[in-house]
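Have a look at the structure below, then the notes.
All protein chains but one are shown at their positions in the complex.
We call the chains A, B and C, going by the order they appear; numbering starts again at 1 in every chain.
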Amino acid sequence: MSQTLRIGGAVGAGLRRAMEDDPKVILMGEDVGKLGGVFRVTDGLQKDFGEDRVIDTPLAESGILGTAIGLAIRGWRPVCEIQFNGFVYPAFDQIVCQLAKMHYRSQGTVPLPIVVRIPCGGGIGAVEHHSESPEAYFAHTAGLKVVSCSNSHDAYWMIQQAIASDDPVIFFEPLRRYQEKGEVDTSGDLSQAYPLFSTKVEREGDDATVVAWGSMVKVAHDAATAAAEEGRSLEVVNLRTLSPLDMEPVYASVRKTGRMVVVHEAPSNVGIGAEIAARVTQDCFYSLESPVLRVTGYDTPYPAARLEEEYLPDLDRVLDAVDRTFGY
Amino acid sequence: MSQTLRIGGAVGAGLRRAMEDDPKVILMGEDVGKLGGVFRVTDGLQKDFGEDRVIDTPLAESGILGTAIGLAIRGWRPVCEIQFNGFVYPAFDQIVCQLAKMHYRSQGTVPLPIVVRIPCGGGIGAVEHHSESPEAYFAHTAGLKVVSCSNSHDAYWMIQQAIASDDPVIFFEPLRRYQEKGEVDTSGDLSQAYPLFSTKVEREGDDATVVAWGSMVKVAHDAATAAAEEGRSLEVVNLRTLSPLDMEPVYASVRKTGRMVVVHEAPSNVGIGAEIAARVTQDCFYSLESPVLRVTGYDTPYPAARLEEEYLPDLDRVLDAVDRTFGY
Amino acid sequence: MVNGDQNRAGPKKKAARGRKKPAAAATGPVDMVQLLTPEGERVSHPEYDVDLSDQQYRDLYRDMVIVRRLDAEGTALQRQGQLGIWASLLGQEAAQIGSGRALAKQDMVFPTYREHGVLWTRDIDPIMPFGLFRGIDLGGWDSRKYRFQMYTIVIGAQSLHATGYAMGITKDGKVGGDDGEAVIAYFGDGASSQGDVNESFVWASVYNAPVVFFCQNNQYAISEPVIRQAKAPLYKRADGFGFPGVRVDGNDVLATLAVTTRAMDNARHGNGPTFIEAYTYRMGAHTTTDDPTRYRDSGEVEAWRAKDPVSRMRTFLERQSIADTDYFDGIDAEAQQHALDLRERVIALPDPEPGAIFDHVYSGGSPLVEREREEFQAYHASFEGSEH
Partner (left out) sequence: MVNGDQNRAGPKKKAARGRKKPAAAATGPVDMVQLLTPEGERVSHPEYDVDLSDQQYRDLYRDMVIVRRLDAEGTALQRQGQLGIWASLLGQEAAQIGSGRALAKQDMVFPTYREHGVLWTRDIDPIMPFGLFRGIDLGGWDSRKYRFQMYTIVIGAQSLHATGYAMGITKDGKVGGDDGEAVIAYFGDGASSQGDVNESFVWASVYNAPVVFFCQNNQYAISEPVIRQAKAPLYKRADGFGFPGVRVDGNDVLATLAVTTRAMDNARHGNGPTFIEAYTYRMGAHTTTDDPTRYRDSGEVEAWRAKDPVSRMRTFLERQSIADTDYFDGIDAEAQQHALDLRERVIALPDPEPGAIFDHVYSGGSPLVEREREEFQAYHASFEGSEH
């Protein structure tokens, strides 16, 4: 079975299926109920599953995460929505000190199967705090798993896999791509879907590797298409899992191409791009024709909306970096 | 003038001098007043400067940071103490969304000269949340400056420089070294002190470079001493500033030695070691005889106290990594 | 800029009395301070009153009409693609003008993102926040100069800043007299759930800070009715933290003025914080991206329309013969003029230079940011002449 769904709709469809499959799955967040979320991702779910399973919470993110933890201890499987990326920080303590550590603290006796959904990244002309990419904070936090979907098919399956995971998962959704449509193969079940914590080579190429996730995957594909016109063959790797990283496909790719560019919207400094560069350099030292280069948001706060086009990595900046890998 | 001071005492002496020099400097935190802080760093300051300038706050870290921001807007220069590293997270939102961004948001009209003092790292046999090294979170946050002192002299001067900075500074203190004594040259003034945001080569060597900060600097020096006995000459670089990084001395060192090991207590994944590795690889690609290796805490939550000796980088692990850089 | 006669309309100490003091009719409901009923009737309250000249009454009306008109212009500009988003104050004019006009020059305001009306009362060019909503800056004003902080988007964060600022006032010895300074912190009903807001109550109480918490309970946090935030009336929250809370009819500019004036005076005289819950209603959408028909019915909206803050004031002015049709028409025309002027100037606001991304990250600079700035410039220079 195949369906055409927008990415936002695919997350919603995945949530719906997870709720049907497991009566313990509940949704919590600001405006997720009657409104269906500010992006309508949870549209219709409260109507169909009731206020008991789709919960409009008070406006306090620490409260959302903290009560979700209590609910999970009780045996529920909460999926928390953080309305925008920049509003996850009030919950940071609960995420870093409790959500990430409970399983370890309890010697494995108290898992916390909680998913935290965060619309991520910029590009929609929003005001401050609505366009950030906070994934590095969570990837640096042992005990959390962090993933990012980038197309409808992945959105549909990855959200279900995240919910089925007994580990807490920070689930990033590519905010500015919510409206983009794609084919979703809804047949089969979770066990048949591409594994959640696995990276995927989405386009094969020989000359250089472009690694991306979330909103930037499309940019990477566009760059590969443009490069192909110029006779350069780029391999596009969709990271999908940001923690733990699935490095083998990345290593395999760079061993083939010898060159790598990592693209992300977050600032470069101490970002996930740095980790990939460090690991690739360590494990593929003699395969590298040039250092791993990063194309990222700049090391500034996210700027005013009318500057974001300059701030965010785009096709040209990716191609420019690819060119530079040939300059070594 | 030279004085022998413990590192904790040197921070205290620096705070005292800053308070004498500028009546706008105030201290805030849990137990910083009458008790003098749980490590006695602020001992005697409330007695001498009064409750108005040394403030025992309510037990709420977001409140400490949030009110400090208001006080700074009013023209005060708050120095906030976070009692232990693991308790900074309730203040994370105020730090990341407000402290880091106000100057940018205001187009430079509203500086926030706030220092956040955080005792950092493990090694004291404490319970959970008392032994963490959260510096990567802050270094990844544009708008913050992040430094780490590692000896008495630096402690004395760096805290004063941090307070004098108009930018917000996250100031890490090497918790397990508070009691270690060192010479402090208290003569001169701030303008003559070694610049705050500058890295320092503390021991010259030719064969490999060891980069460290905070508590790990001593480990690096010990490793260099041990290596010297085996005929290997290590250069020890004390990073001091974690954001912005001062990379030139690091590059210069690796261009000389060709090999580098970065040591930190925080987990490796998306840590500052990754950033250093990525930048060194990019800017010194042809100087590297081997990839930059990292010796760090493991990618687990900080373990129970009786496991920390195994968890924390030590002399042997550093030497092992140095050996491995010769294996490429 | 057209921002004319803006005398502070707070209760005068020695104001010439108006022609006649409007008669106070029935007593308002005790659990909500009211001095002007929805029907425009002046009522008395056992504890609060205002003593205003006709001119002051008219000024309050004028303020409300103008900020409503400017706000409508914000919405229109967004619809026309001139703004990225707009957060309308429609329905909350009395709460904002009444509280704003209660402030003294030396007081400091910590707003949310919706306090365009309060901003107006500070003699600030109303264009100031439009850079934020247009996406050309993040606020970008000198909040100390204007004694009006930048808009805060993270819900509740500013309540702690306000409290800290107020603590600073105390440290400066600037409380205790009529010329004392005080702070007002605005936030919404939704914000009352945030840890930060509750922590600010702790701090304000413990340090007896000269701060007034002004909560506009407009009944909604986006789609969520206030019942999702609290079972008890919000104003009751304060008592348990050790300072007084009061609920005022937030659609009654006179009551809001009276209650806020008293609270600010208490603060500036060293008597500590007050929590004010202004009971009002967000007549429009949460912001221009919101569709309120998804979560509330028109009946509710209509019921609140009958309590409109502007029309009740107009009825009052008419009944008391404080103003006539000519006056009202004049104000409407003035408001229209303000709006047209604003529109023109907003549309003319230039985009920032691309390199502005790198400005003001730090006061003391950063080699990383400077390196990125240089690379950025070199990169852009490489396109010069190309079609990029």
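Quick note on the criterion: contacts are C-beta pairs under 8 Å (C-beta built on N, C-alpha and C of every residue); 3 or more make two chains touch, one makes a residue touch a chain.
The model shown is predicted, which means the values in this text are computed figures rather than measured ones.
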{"item": "Contacts of the hidden chain among displayed chains", "value": "A, B, C"}
{"item": "Of C:214, C:241 or C:316, the one touching the omitted chain in the full complex", "value": "C:241"}
{"item": "Touch criterion as defined above, residue of A:130, A:145 or A:317 at the omitted chain", "value": "A:145"}
{"item": "Candidate in contact with the missing chain, chosen from A:69, A:184 or A:293", "value": "A:69"}
{"item": "Residue among A:12, A:37, A:58 or A:123 that touches the chain left out of view", "value": "A:58"}
{"item": "Touching residues on chain C - with respect to the absent chain", "value": "192-196, 198-199, 202, 205-206, 227-232, 236-243, 245"}
{"item": "Touch list for chain B against the chain that is not drawn", "value": "30-31, 33-36, 38, 56-60, 62-63, 86-87, 89-90, 125-129, 269, 298-301, 303-307, 310-311, 316-317, 320"}
{"item": "For chain A, the residues touching the chain missing from this view", "value": "26, 52, 57-58, 60, 62-63, 65-76, 90, 93-94, 97-98, 101, 103-111, 142-143, 145, 165-167, 197, 244-247"}
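By our rule, only the chains that are shown with their structure count from here on.
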{"item": "Distance-maximising chain from chain B - centres being C-alpha averages", "value": "C"}
{"item": "Distance from chain C to chain B - Cα centre to Cα centre, in angstrom", "value": "41"}
{"item": "Where chain A touches two or more other chains, by residue", "value": "62, 86, 89-90, 128-129, 269, 298-301"}
{"item": "Touching two or more other chains - residues of chain C", "value": "137-138, 154, 195-196, 361, 366, 368-369"}
